[in-house]
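Before anything else, here's the structure in question.
A single protein chain has been omitted from the complex, and every remaining protein chain is retained in its original position.
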Amino acid sequence: MNTKLIQETDQLLKKLFPICRSLTGSGARKTLHTLKKLCEFNIMDIPSGTQCYDWVVPNEWNITDGYIKDNTGKKIIDFKENNLHVINYSEPIDEIIHFSKLKKHLHTLPNMSKAIPYRTTYYKKDWGFCLTYDQFKKLDKNGTYHVFIDSSLKPGSLALGEGLIKGTSGKEFLFSTYYCHPSLANDNLSGIVLWILLYRYMKSRKTKHSYRFVILPETIGAIAYLSQNKKIMKKIKGGFVLTTVAGRQGKVGYKSTFLGNDIMDRIVFQTFKELNINFTQYPFDINGSDESQYSSPGFRIPIGTITKDKYFEYDYYHTSLDNLDFISAENLIKIFRIYVKVIENLEMNVTYNSLCPCGVPQFGKREDLNYPHIGGFQNQRVYDLKKEQRTLSNLNAMKWLMFCVDGKTSLLDISEKSNIPINRLYDTAEKLCVHKLLEVII
Amino acid sequence: MNTKLIQETDQLLKKLFPICRSLTGSGARKTLHTLKKLCEFNIMDIPSGTQCYDWVVPNEWNITDGYIKDNTGKKIIDFKENNLHVINYSEPIDEIIHFSKLKKHLHTLPNMSKAIPYRTTYYKKDWGFCLTYDQFKKLDKNGTYHVFIDSSLKPGSLALGEGLIKGTSGKEFLFSTYYCHPSLANDNLSGIVLWILLYRYMKSRKTKHSYRFVILPETIGAIAYLSQNKKIMKKIKGGFVLTTVAGRQGKVGYKSTFLGNDIMDRIVFQTFKELNINFTQYPFDINGSDESQYSSPGFRIPIGTITKDKYFEYDYYHTSLDNLDFISAENLIKIFRIYVKVIENLEMNVTYNSLCPCGVPQFGKREDLNYPHIGGFQNQRVYDLKKEQRTLSNLNAMKWLMFCVDGKTSLLDISEKSNIPINRLYDTAEKLCVHKLLEVII
Partner (left out) sequence: MNTKLIQETDQLLKKLFPICRSLTGSGARKTLHTLKKLCEFNIMDIPSGTQCYDWVVPNEWNITDGYIKDNTGKKIIDFKENNLHVINYSEPIDEIIHFSKLKKHLHTLPNMSKAIPYRTTYYKKDWGFCLTYDQFKKLDKNGTYHVFIDSSLKPGSLALGEGLIKGTSGKEFLFSTYYCHPSLANDNLSGIVLWILLYRYMKSRKTKHSYRFVILPETIGAIAYLSQNKKIMKKIKGGFVLTTVAGRQGKVGYKSTFLGNDIMDRIVFQTFKELNINFTQYPFDINGSDESQYSSPGFRIPIGTITKDKYFEYDYYHTSLDNLDFISAENLIKIFRIYVKVIENLEMNVTYNSLCPCGVPQFGKREDLNYPHIGGFQNQRVYDLKKEQRTLSNLNAMKWLMFCVDGKTSLLDISEKSNIPINRLYDTAEKLCVHKLLEVII
């Protein structure tokens, strides 16, 4: 199963990587339809020109070709070799121009001479090419060049993908990712693939809470989505932006919500503790992804992000070296499993009321609670240590629950105090409910 | 006086140690009556079968003899040598049985081969012997043994001891200990003896607050007491469980209340600071003593515990090696003195109102406040340093009090801020009351 999932992930990454995605256009649409085949979700189209708060949905951009030819007619830069070569949202051009003019439209990374940078010009008409610094250095400063971009900028629409898994608790959580980057692997093809895997997994199980999965172009997409769903968003308790989850380089990371100690943050820290994961904690920063939109003053939804090589933190970020070699399906699935555990902990973070609040209950008289009838043991002095630890651990969960539960304290609270994993507290609490010692509140 | 108190303590420990105590029965009653001779308190009997919340008071257990004889008729295990040999609450038995059957009723400590463990079977009918691992190893695995326990389990009652020292403030504090352990010295003969000494001391002085002293069997006793005194318990502001206070091994310890920063905790920390005592701080844990009952959701009384070799923390815990050699009367009296100081600080933790809230008062015009009429000194530059420090210290107390007092801030609050001991603040505040600069609120 594990191997099968990793193989499927690997194939999906390879299939989606070459597509030239952008805010809008056929690449974006092709990506969404590929994902949809794995698990059904809705796609909404928002027409170009639609006002979304301070923003307007831009024209749709499509591109079929783009190159620079030298005066011998040789293609020296070719969009078909790497779609990063043409600045995203470049307007069409077909001209012979001198190097001195061309230069202003070229983008390179002198400090990383073999990497093509990723550049965009979404909201101002412009055109340009991105190339390696090695390529740039070979250009003839007195030469003339044929620059050609076969793109179009016309009224069309922006596509938003949305899937809702309905629970019964009245609580809803958001999982958002962005699809607008072209052939860049960790940022953010990895996030796209994690998104569909997590959505499909969640659809396959019964959940107590509701989970809203959205996939959209960064910034304008999130703002457009918010503007169309203002009331719904007010009910969302928290969520995650799925991004940069498969890098091969650094540690697992967590970027906190703007609150820093919200339930979203605490449930992630608790999950890392339970999984014994050593991680880098990034404080909230205004620079990042769509948490800036979801957490903006009008919404204030606490949004966290679990990463494997977080954006900004690896050298290849936003360059052609953030390609399939930089990531691995294994790492992606590792983060997938963390998110699954986070969701399980969210599902099990119940608040109970006590039906036996005065003193500890007499566990011993309820046979299936396995309370040892011989007393007096000291933990360390028990000869059948293994069996005893299991018993003690169950006893501890029962005792902590019956001591803490008061209609306000959640299992997350009790877990943080007692160091007992949420799932063990949950299993024990459910057993205590059967015995009418506890009852569920929320 | 000190020596006399230590001698008296030592004698009391020796007198009470051999008695076979349990939840109920003649050993418990004999212990209570011995204590009562030192200082009068009430003994209430709760009949077997009485429902107490989730519990029922068990039958009374009495035991006169118990042994294992080998097939030569030789007593190889004898209750009369050490009352730990018979599991507490064992039912009677008189049988010749094979080792293979006997084995299931034997309890040893393989890692501590010279110690008899302490075991109980309060709520399930069973019988058994505890013996050293060295004794166990000598048994003939093919032999037969005569097992004999002359015990009885019959309707009777559970005894609760209670003494109330009434104050005038309307605030009440609880001091609880448990008498149910047989011949075990630190846990908890030491707590029993401290309890009677502290109760007698408190009865001998006038107090502002009320102090409720209870002595009972652990768990069932506390729950029975709570169930009979629910309304009264609601008025109790906090308290202490007296246990394990005379060990010879480790440091003074403090197990925090479930709140961790309650006035109970703060007054203990302040007292340790004033007495310059280096202590081990134990966080609240659900495993412990009757704080679990008093602090349970239905009561939430903050309960702390000051220890000398805390239960769980010493190797000999719940074994025959926790005997009179492991403890000392000197250590017990050391903890006695700490509790006395804690109580004195509780008594002096007054909240005042200011009658001169605008600016510092002119101390100098009130002759008996000893305000120096020559000004300009810098603390470090004073040649008669000793006298000056005393004066400065008095001045500081006056200044801090007049600055902080506002009808809400207690002397404990001021002491924590100013590092001036509560008793010095109290003496100074009382003087300032005479001068109508302060008045008592509570």
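The letters A and B name the chains in turn, as written, and every chain counts its residues from 1.
Note that contacts are C-beta pairs under 8 Å (C-beta built on N, C-alpha and C of every residue); 3 or more make two chains touch, one makes a residue touch a chain.
As the structure is a computational prediction, the values presented were derived from the model and not from experiment.
Peer 1: Taking the full complex into account, find the residue in A:L13, A:V147 or A:I223 that is in contact with the omitted chain.
Peer 2: Residue touching the chain left out of view: A:I223.
Peer 1: Among the options B:T72, B:N142, B:N278 or B:Q378, which residue touches the chain absent from this view?
Peer 2: B:Q378
Peer 1: Taking the full complex into account, find the residue in A:D45, A:D78 or A:D126 that is in contact with the omitted chain.
Peer 2: Missing-chain contact among the listed residues: A:D126.
Peer 1: Can you tell me which of A:Q135, A:S157 or A:Q293 touches the chain that was removed from the display?
Peer 2: Checking each option in A:Q135, A:S157 or A:Q293, the one touching the absent chain turns out to be A:Q293.
Peer 1: Residues on subunit B that touch the omitted chain in the whole complex?
Peer 2: 354, 356-362, 364-365, 373-379, 381, 383, 396, 399-400, 402-406, 418
Peer 1: Go through subunit A and note every residue touching the omitted chain.
Peer 2: Where subunit A meets the chain not shown: residues 52-55, 87-88, 107-112, 117-124, 126, 128, 219, 222-223, 226-227, 230, 258, 286-287, 292-293, 295-299, 312, 317-319.
By definition in this document, only the chains that are shown with their structure count from here on.
Peer 1: How many Å are there between the centre of subunit A and the centre of subunit B, using C-alpha atoms for each centre?
Peer 2: Those two chain centres are 54 Å apart.
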